[in-house]
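Input: a single structure, listed below in structure tokens.
Heads up, one of the protein chains got dropped from this complex, but the rest are sitting where they should.
Right, subunit A next:
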Amino acid sequence: MIIIEWLQAYGPSMVPTFNLTGDMFLAERLSIKFGKVGPGNIILLRSPEFPRKVMVKRLLGLESHSVTYVIEPMKSDRCDTIGVPKGHVWVEGDNIYNSRDSRQFGHVPYGLLEGKVFCKIWPSKEFGSLMKSGMKDPDSYS
């Protein structure tokens, strides 16, 4: 992708922001190149485990931020807090009950970010720009 790309999302990890299959959205690359992303943005990320796979997740922490996450949401409410090192980011799916993200594979290098999602296209009744934070208040991360 050079500047803007039209993509389709699959999988349960970003429910309800993106449905299980078939939601389409636009993503752009320039914000990533110029560092204009922050907590609350939905981003595209190349998987640190499967480099051919690009995932859609929400950015929750940049370098030197401190992130609090629920360790095992299916079992308990226990939380842990972790600092994000230099050059890395912390990402989570909106559906923390069914999402493989930084809670499993840890903070990832910023260089794995591929794009920022800015507009949902399909289904047409959900067309429009995506709010900065769907479920989580970005101000709770510092």
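The criterion applied here is as follows: a contact is a pair of C-beta atoms (placed from the backbone, for glycine too) under 8 Å apart; a residue touches a chain by one contact, two chains touch by 3 or more; residues count from 1.
Heads up, the rule we're going with is that contacts and distances are computed from a predicted model.
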The complex lacks one chain in this depiction; which UniProt name from "DNA replication complex GINS protein PSF3", "Mitochondrial inner membrane protease subunit 2", "Protein fuzzy homolog isoform X2" or "Protein YIPF" does that chain carry?
"Mitochondrial inner membrane protease subunit 2"
Residue, one of A:Pro16, A:Gly87 or A:Pro123, that touches the chain absent here:
A:Gly87
Write the list of subunit A residues that the hidden chain touches.
2, 46-52, 85-88, 108-113
